[in-house]
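One protein chain omitted, others in place.
Then we have chain A:
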Amino acid sequence: MDKPSHLSVIVDLSPTQWAFCAQSTAPPGLPLQTFLSQLLAFLNAHIACKDENTLAVFGAFPGQSVMLYSSTGEAMTSTTEATDPNTYRPFKTLDSTVMSSIAERFNSYDVTEEEEPIGLVGCLTKALCYINRTISVVSASAQGTEGATRSIDPRILVLSVSPDQSSTYIPIMNSIFSAQKLKVTIDVCKVFGADNVFLQQAAHLTGGAYVQIERTDALLQYMMMSFLPPPAIRQLISVPTQDRVDFRAACFCHKRIVEIGFVCSVCLSIFCQPVPVCSTCRTKFPIKTLQRLNASRPLATTPSTPGTPRPLTQKNGAALPRPG
């Protein structure tokens, strides 16, 4: 607990998905306004935990990734508001900066255009770049002092509402491996929508928690209980882990998510059906193999379409008190 920790929060701000989320009734939905106020409470809690704690907030907008706030002052908008004697100043700066940057983006957003896929990958890589710089700065300055090699404990929290984008499979996997190298934990909170296979893998591979919200009205409680404690403490309190991790991959030809794939031996490209020529490395495959694979294909299950729900076992939510 002595160590300060760094938290990078990536907020998925896809207007369409949030509209769906607000209108949803089957699981009771959550309007964006309520979500943001709960998020700000959580962020304030993080910087209140310890004075040296640092925070960066990234927004994934359609086709864009923006740094909304950072405690080292990179994304500060010029706020000349009157100081309020009744609020703690850092809270106030944080809240107003995040809210004004989000409002600014949404105002410039053109409703008539078709929505681009959200810039989750951009956010992940930016967060990693930012953490990489913070680590190198800290380790350089800490060398002289009492041998504190890693004085910050970086992690990333992704608040996701959008479904998987198969086209981002490779960049997301690359980000996951670099997070592993930097020893960054990636936590995922799925606020709305079906399970996100890639983010599940991200949380599993980096030792983070993947939490699917069951009751959206208790979002703040979920976040406080699962994501506020830094990874060092999580070993002591049992944070909900994933029950099943899906290791399916996206095929290169149709970007479908497949269980059984056909893999090129030269470049390991994945295809959902036998192809005569590899589209990535232009390798021609022998005809015999194609015939053999095609003959055996009816035995194999056909590649399932994305989003096919799998039977899920009971959530392992032991540490999470039932909201109510």
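Keep in mind that, in the parts below, contacts are C-beta pairs under 8 Å (C-beta built on N, C-alpha and C of every residue); 3 or more make two chains touch, one makes a residue touch a chain; residues count from 1.
By definition in this document, contacts and distances are computed from a predicted model.
UniProt records the chain missing from this view under the protein name "General transcription and DNA repair factor IIH", selected from "Queuine tRNA-ribosyltransferase catalytic subunit 1", "II associated protein", "Probable 28S rRNA (Cytosine(4447)-C(5))-methyltransferase" or "General transcription and DNA repair factor IIH".
Along chain A, the points of touch with the absent chain fall at residues 65, 67, 70, 74-75, 119, 121-122, 125-126, 128-130, 132-133, 136, 168-171, 173-178, 181-182, 201, 204-205, 241-249, 258-271, 274-275, 278, 280-281, 283-286, 289-290, 293, 296, 300-301, 310, 313, 316.
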